[in-house]
Every structure is written in structure tokens, then in C-alpha cells.
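Contents: one structure, followed by commentary.
For this depiction, one protein chain was excluded, whereas all remaining protein chains were kept in their positions.
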Amino acid sequence: MIEHKGVSVIGRAYGKIPTLLLLALIVFLFLLPHFVGKYVMYMTMHILVLSVFALGFNLLLGYTGLLSFGQAGFYACGAYGCAKMLLVIPSLLPGIICGVLFAGIIALILGFLCIRHTRIYFAMLTLCFGMMIYSLAWKWRTMTGGDDGLVGIPRAPLEIPGIFSINMSSLGNYYYFVLIVCLLAIILFYRIVNSPFGLTLQGIRDSESRIAFAGISVKNYRLIAFTIAGLYAGLAGALLPPLESTVTPPLAHWTHSAEPVLATLLGGIHSFAGPIAGAFLYYVIKDIIVRFTEYWLIWLGAIVVALVIGLPGGIVSIFEKRLVPWIRLRFAQGSRR
Amino acid sequence: MDPFTVCPRESSMTELLKTEDLRKAFGHFTAVDGVNIHFTTDALTSIIGPNGAGKTTLINLLTGSLPVDSGKIFFKGREITKIPTDERVRRGIGRSFQIMNIFPMLTVFQNIQLPVLSLLHKSLKFFSRLDAHRDAIDEVERILKEGGLWEKRDMLAGELSHGDQRLLEMGIAIASKPELCFLDEPTSGMNPVERVKILENIRKLSDEKRTTFIIVEHDMDVVFSLSDRIVVMHRGSIIADGKPNEIKENQNVKEVYLGEELGEEST
Amino acid sequence: MKKLIVIFSVCLLVTFAIAPYANPGPLPKVIKIGGQGVTSGAHADYGRQMIMGSTLAIDEINAAGGILGSKLELKFMDSELKGAVAVKNARYMVQDWGAHLLFGVDSSGVCMAVGPVLPELDRVHIFCHAATEKLTEKLVYEKGIKNIFRISVPVYQDSIIAAMIFKDFPEIKRWAGINCDYEYGRTSWSLFKSTLKKYRPDVEFVAEVWAPFWTTDFSPHISAVMAKKPDGIFATPWAGEAVMNLRQALLLGVFDQIQVWWQAMGGSVDVLEGLAREVAKDKFQGKLWATARYIHNWPDTPANKAFVEKFRKRWTRYPNYSAETSYSAIYVFKEAIEKTKSLETAKLIKAIEGMKIACPGGERYFRPEDHQAVYTVPAGKVIHDPAYPLPIVGELKVIPAKDYYRKPPFPPIK
Partner (left out) sequence: MENLAFQGLVGLSLAMYLWLIAAGLTIVFGVLGILNFAHGSLFMLGAYFAFTFYGLFGINFWLSILLSLIGVALVGLIMERFFLRHIYHLDVPYQLLLTFGFILIFDDAVKMTWGGVFMIPPMPEFFTGAIPIFGRPFPIYNLFIIGAGIGVAIGLWLILERTWWGRIIRASASDREMAGAIGVNIPILFTTVFMFGAALAALGGALSTPVRVVAPGIGGAVIIQAFVVTVIGGLGNLKGAFVGAVIVGVLTAYGILLFPIFELFIIFVVMAVVLLLKPEGLFGE
């Protein structure tokens, strides 16, 4: 009686196996530093960050039906906010929090303007605001350091004065911090999209006129979704400065806004894990291609085109259409024996 | 208080909605031309009229889907002319659409769950699981069983048959427990079987006196078998208003329908 | 959530596939050298010239038996002129591919992004092109990031030397600036202004416009400054943008109205090639001045002649400065390693600090305070010379490096 509530048919087919796999995966991620080099750790961090970034983006695209092309703007807000704070107070938590809040506030303000439109106009408006933030980061040199950006940002210790303090200067420690923060963000996101609020957003995506007759004020819900997306972009951005120790304007450029779009559509916009899968693919594909050829763009482009034409549902849709039925079958048989 | 234990209304009729000289024009074409109408709790009303008579426009005005040019709308004595749709809905107005309007990518269950949660003021719960809200779930189950869609609860709404989608749409409409509910051609494109099914539903719900239905219909059989009161619109204004048998006799109506035998015309 | 699992179990495998194992020992069989520069877009030639220069040096060294018997291996990556990409490349080359030494990098933003990461990577990085003075003055001198060395001359070359030259042109009183809208352009312009003002209180700076990356049409910029009727124009856009800027200036008849045009990196080979036609027709009327971080026709020494010859034989092109700096960078590594007999970063740093080394471009001296290589590069007019297939920087004005390099303690630049 319970299971049909909210959970998709496909979701139910898995049974216990996936939960175990999931745990295995998390354990694996935690053990990672012990058997791979720093570079893989570094890449994994970037994948995690992009996953969070793309998840937030997909709350707008996949769940609310709004294509934002300016998320990099909020990403940059997070990054610059965090960097600024770290340069003043070399302590990790204040930095991250400052970044996230800053991005959230900007998102709230701009969102108020953006949600007046939908579809292509919304995309254009967000693109526009993103580029404004970009040119601000580029031009407001006293604040942002121009194209040299903010330099020498410390990987400050994670501390609560008087209670504890963990040194983050080693990449390993910071890896664990990023991993835990991102996992929490992902779990939280899972709760959000499977909450009544998440369902309501999907209603807005499916039919604006109809949702109004459920007594829902479309604009307010869009604004909330936009702000949450901004917060997630901000979190992703805020995790960056301590890792790279630099933030530069290109973080806000539209080509960077294209990354979550790319990741999400590669992975699949109508499945929770889509953006995460996409983020992983995006980085691995790029990283592998770059090793073999100087002409990695054309390969990435070809893959993108091929996927859009051949697999609009995104990679994850393969798993839904092929793998899951198969698992379900095997699982059913197994249980009968 | 629990919104589902609706105290049965006292049978004496009370006025729900009334309009004053309502007007709406699209360019030069006047769709609704000074309509004064009122709906009461004791009657299942049908609005009929040839195509382009302004029936759907009228509903759009009353539900706030369209802004009025001039005139006033009162619901339960308070003016609602200017307030947005979602607020009107919260005050007790609901509708179904002429063109199918459901949540195609959600399951049937979720289609109903959505308005129910909203009614329970739970739509802004961010972190709680959907199945944590038993009250909503039981209500959805009740509605789906009434509507005869329970078996199909896990299908995607978009994959339902046309008839089932109509049923679902009505389900959504009544899920938010409107006191006044407009049904815009609820039986259009249905086969006779489905049609009977949905009409039974409407009649039943109407008799339970929880909801007062206003139906826009082309099918005269439906109209005359179902309605307590019939309103005839033509060129944006009301030309007749009364009990079915009165309407049958009404001269203007006959003219409007070019002397067609009423009751045989169906679209 | 469920799909997530399947995805990640796949990524688990792949992650193993690309798992790296790199651990630099004292002196391995193969010494891995990682380089990066922009090899795509309008500035691609600079990266390519880096590849040519370093490859040439490495092949020479390997042919001569390598460094203390161990061969050199090069990996070169595209920085795309993006800091984030450059940092990722550096991490990849050190932590995955296992580079022992790093060199290259063009454009200020990129070097400022890579510099701070070096201590964590624990590698020496010789910068071959990036021009912002902050790299050496801030990161090395102030913040004490010792892993950074720069073998190419910074913005001093683009700005101060220009001021030193044009202070002797009494009739040029009105200067206008067409500059890149990023740190390189801004610092060059302000250094030029402050220095020139010191010698010539009478000059005035009548107009300044800023052109961002990817400016495709400079006409508005040019006409904006020409509106103020300047005698001289100071321009910093480089590579393809420099060529565009100058061609559009020609169209607008700028060279009939001004007396000099300073094109900071105009001595760069790709720019000279791009202007060949116009110079041949003397469109610039001998008013176009330029310099570079090395010019192939100076110094007039056997060493330089030999280098240019070798380079042309190998690549059928003239070496650009990024080629010479990369070439020399490899030899700096060689000398340092031979001195320390190890690849330990700390030792290498000690070895390079204060090193004097003879390069094609003349002798370089690495200042211990800011790790900046001090060497002289002249400036001159862009002219047609029958001896060369492409225009050269001729009628050279040679000013000793010590006279125009900024010295520690570095006074702040407004």
C-alpha cells in the first residue's frame, strides 16, 4: 500500500540490491584516497562539485521546466563570496557559508525578475544576468581583482573555535570535506524533489494553468526553486576556492553555464541521478580525450550531438529502459527460487 | 479542522457566485457582453449555446483565467473580480478544462495527490517524504476509487486513454474540494460507456451536496438528463435561464438553434 | 537515487582505469618535463612556438646523451588561456603523468592561477611568456612562493622601455592608449604613464580605451582615441588582435595623423608575418615601433645565429620569443640538474636562484629576490629588411636591462 506513493514504478523494481550498491559506492568514495593518486582525487572532487551544480540546475530544468543559462553567475557569486571571506577570516566554514548565502541572496533578487518569463525568454534573461555578473567580475577590479582574479586563497582549517579544528592543507583532508558536504547536499536534494514541494514543482512543469487550480501560486514556487538552484550553484562555487586557491571571472562566463546544461542533458533531465551521471561522464570523457588528442572539442561535440539525436532521454534512460527490467526479471526469479 | 468532514449544508439554497454586468472583448469581438448571472447551491446548472456563444470565456472570467474588461464578480458575498486564480481556488472555486489539462508526466496517483496536498497546506513541505502524509494518501485513495481509476494509479497520466484522462481531470478538479466547480465539456470525445460513468459521478457528487457543479455542454441529452437549471448563451449574453422544460419551450432558444429539434443536436 | 548506483558502479571501474602511479625519484631513467601554453584560438601560435622551442632543446640534449645519462621526455598541453584548465593540466602532468619539471604558460590570468598551486605540487615551474609583474613581485617576492621562476621579461618590456625611448621625442606630447581590458593592458599602460611622466612632465595622456579578449573590430576604439588628436598611440593588444588593430588603424588613416605607434608585442613573429604586406608597402611610414621578449635578429652573436638557423632548419619558421624562452628554459633545467644531481625541488630552486646562463637571447641572470630573469631586449621600428622574408624590428634602441627593470622593493603601481 505504501510503495506507490511518489516512488516511480521503475524505482520500486530494484529491491534491496541498489541500496547495497549505493552503500558500496559511498564506502568506495571514502576509501578512494588510499589507493589512487592525488589527480584522481582532484578529479573526483570536481565531479562531485559539478554534480551539485548540475543537480541544482536540474531542479529548474527537469523539475520546474525552466532552462537557466546563467547558473555560472551564481556559481561565481559562491566562489567569490567564499574567497573574499577566506581572505579575511581564514576558516573554512564561514567561507563556505558566506559564499552560499551570497549566491542565494543574488539568486533571490534576480529570480524575482527572471521568473516572470518562461521558455526561451527565461533562458535569455538568465543568460543576460549571468553575463552581467561576468562583466562585473571582470571590471570591478578593486573588488574582484579583474582577470587576475583573487589569488592566494588559503585552504583554511575546518574549525569551530574552542571545540575542534581540522587542518585542510593536505588534499586528502579537503577531499573528505568536499565528499561529505556534497553527499549531504545530494541527499538533501533527494528529499526535496521527493517532498510535496518537489511534486508541486513537477506539476508546474507539466501544466501551469492546471496547477493554479490546485490553489498553487506558480510564481512563488518558481522563485523558491530558482533560489534553491542558486544556493546549490553557490555551494558548488564555494567549494572551489580552497581547492584551486584562485577564482577568476571565467567562472561566471556563459560557456561555464553550459557545463551543467551539458552534464544534465547527457545524464538525463527526468531522472534524479541524471545530472550526477552526466557530471561524471562529462569529466571522464573530456579527461580521457584530452590525453589522446589535441582536438578534444570535436570529439566532445560529436558525442553531444550523437546523444541528443540518438538518446534524448540521456544516459540514465538506458539504465531505465534496459538494465532495470533486466534486474527486475533476475530479481523476481531469484526471489521465486 | 479536517476539511474532509464537510458538514452537510442546510438544504435551503444559498447564493454562491454572482456577477454584475460582466464584459470581455477580444479586439472587436465581444465574447461576453454584460452578463448578470448567479449560481446557487441547490441546482446543478448547465450553460449551453452555439459555438462562440462565450461559454468558455465566461468560465475563464469567473475562474480568473482571464482578466475582466468591466463588471464585478462576487463569491459568497465577497468581491473576487481582481484576485488571482490560485486565491479564488483557495476560496472554493474549481474547474475542469475543455482541452485536456492534466499532469501528463506524473502518475495518476500523483495527479490527485498534488491538489490534495495543496488543500491540506502541505505543498511547501520541503523535506518530508510524500508517503509521510497519510491523510493525503487516504484521501487520494478515496477519490481514485470513487473515480474508478484506482487500478491505474501507477500509470503515467499521459499514457491513459482519453476517457480515463477526462475522469482524471475531473478527479483533479474535485480533489481541491471546491464548493463551486465548473466542468467545461466534461464528456467531449468520450464513448457512451465512459460518458455514463462520468455522468453518474457528477450526479452523485452533486447529490452529496459537497460541490455545486456548473457544466458547459454541447450534448443536449446530457444537459437535459442532468441539469436542474439551464442557462442559454448567445453572442455573449444570456438569452434564457430556467428549468429544462421551460428552456425546451423558450422561443429565443429555438431561434438560436435555428429550430433544430432540441435534444437531438449533439457535437 | 537508485539509478545513481548503477552509474557510480560504472564510474568505480573507470576510476580504477585511470588511477595513476607517479613518484619522482632522485634521477630516474627518464626526466619528464611538462609544458603548457595556448594552442587553440587566435593566440595559438604562442603555444605552438613553445612546443617547437622546447622540442628543439630536448632533442639536442637527448642527442648529446641527455642530462647525466637520463633522457628527457616532453608532454605539452593546451591551457586554452583559462586559469582553471591550466591548473587542471598542471595537476594532471605532475600527479598523474608524473612530470618532474614544469614550464610554459601564457597570459597573466593563467599564470596567477597556476603559481599558487605549485607549492602543493612541489615542482619548479619556469614561466616562459606570462607578463604580469604580479607573478614575480607578488607571488615570489611578497608571498614567497619560491617554485616560480620567470625566464621572459615581464610588462617592464611592454611599458617602461617604451617610456625610456619616447622621452627623447620632444615633439610627441599627446599620448593615447588602446589597451587590452585586462591586467596586462592596464599595468602596462599605467607603468608607461608613470615612467614617462617622470622624465617628461609636459606630456599629457589624452585618451584611453579598453578592448576585451575576442575584440573583433577595433574601429570604434581607434576612432575614439583619434578624436583626441594624439601624437602617439600606445597599444597592447597582442597576436591576431594586434594585427587587426593595426590593419583597421591603417584603414582609418591613423598613420597619416600620428607620429608614432607603440605596439608592445609587435616584435612577435606571428604579428610580423601578419603585417608583412603592409610593411612591404611601407604603409606604416616608419612610425610603427615594437619590441618583444626576444627578437630573432638580436643579439648579433654566433650563439643566437646558430639557434635561429637550427630553428629554421627544423620548423621552417623564425623563432618567436615564446620559442626562445622555452628553449632556454630547458637548458636552465639542464644546468640546474647537473649542478644538484637531483630532482628535489628545494635543491633545484637553490640552483636556479642567482644562476647566470648564456641563452640565444643573451645572458640571463635569475634575481634571487623575485626569481625574475634579467636580460636585455631592445626595441625598434618595424621595417622591411631584404635579408629577411618577413619584417623585422630594426633601427634598434638597446637599453641595458638594469636600467628599465623594476627592482625590489617594488613600489606599488597605481
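For reference, chains read A, B and C in written order, and residue numbers begin at 1 within each chain.
Criterion: a contact is a pair of C-beta atoms (placed from the backbone, for glycine too) under 8 Å apart; a residue touches a chain by one contact, two chains touch by 3 or more.
These numbers were taken from a predicted model, which means no experiment stands behind them.
**Student:** List the neighbours, among the chains on screen, of the chain that has been left out.
**Tutor:** When the entire complex is considered, the left-out chain reaches A, C.
**Student:** Any idea which of A:L136, A:L223, A:I285 or A:I318 touches the chain not displayed?
**Tutor:** A:L136
**Student:** On subunit C, where is the contact patch with the chain that was removed from view?
**Tutor:** So the residues of subunit C touching the missing chain come out as 39-42, 44-45, 48, 208-210, 212, 214, 216-217, 219-221, 223-224, 226-227, 239-241, 243-244, 247-248, 251-253, 256, 270, 274, 277.
**Student:** Against the chain that's been left off, what residues of subunit A make contact? List them.
**Tutor:** 61, 67, 69, 113, 116-117, 119-121, 123-125, 127-129, 131-132, 135-136, 138-139, 254-255, 258, 261-262, 265, 269, 295-298, 300-305, 308-309, 312
Quick note on the criterion: only the chains that are shown with their structure count from here on.
**Student:** Going by CA means, which chain is nearest the middle of everything shown?
**Tutor:** A
**Student:** Quick one: subunit A and subunit B, Cα centre-to-centre, how many Å?
**Tutor:** 42
**Student:** Between subunit A and subunit C, what is the separation of their C-alpha centroids in Å?
**Tutor:** 37
**Student:** Can you list every residue of subunit A that touches 2 or more other chains, as numbers and ranges?
**Tutor:** none
**Student:** Provide the residue numbers of subunit A that touch subunit B in the complex, in ascending order.
**Tutor:** Checking each residue of subunit A against subunit B gives 2, 4-9, 188, 191-192, 194-197, 199-200, 202-203, 205-207, 209-218, 221, 270.
**Student:** Using the touch rule from the top, collect the residues of subunit A that touch subunit C in their complex.
**Tutor:** 10-11, 14, 18, 21-22, 24-25, 28, 32, 35-40, 42, 44, 46-47, 138, 141, 146-149, 151-153, 171, 190, 244-246, 248, 250-251, 267, 271-274, 276-277, 280, 284, 287-288, 290, 294, 297, 315-316, 319-320, 323
**Student:** Considering the complex alone, what residue numbers of subunit B touch subunit A?
**Tutor:** 63, 65, 84-87, 89-90, 94-95, 97, 101-107, 109-110, 113-115, 117-119, 122-131, 133, 137, 153-154, 172-173, 175-176
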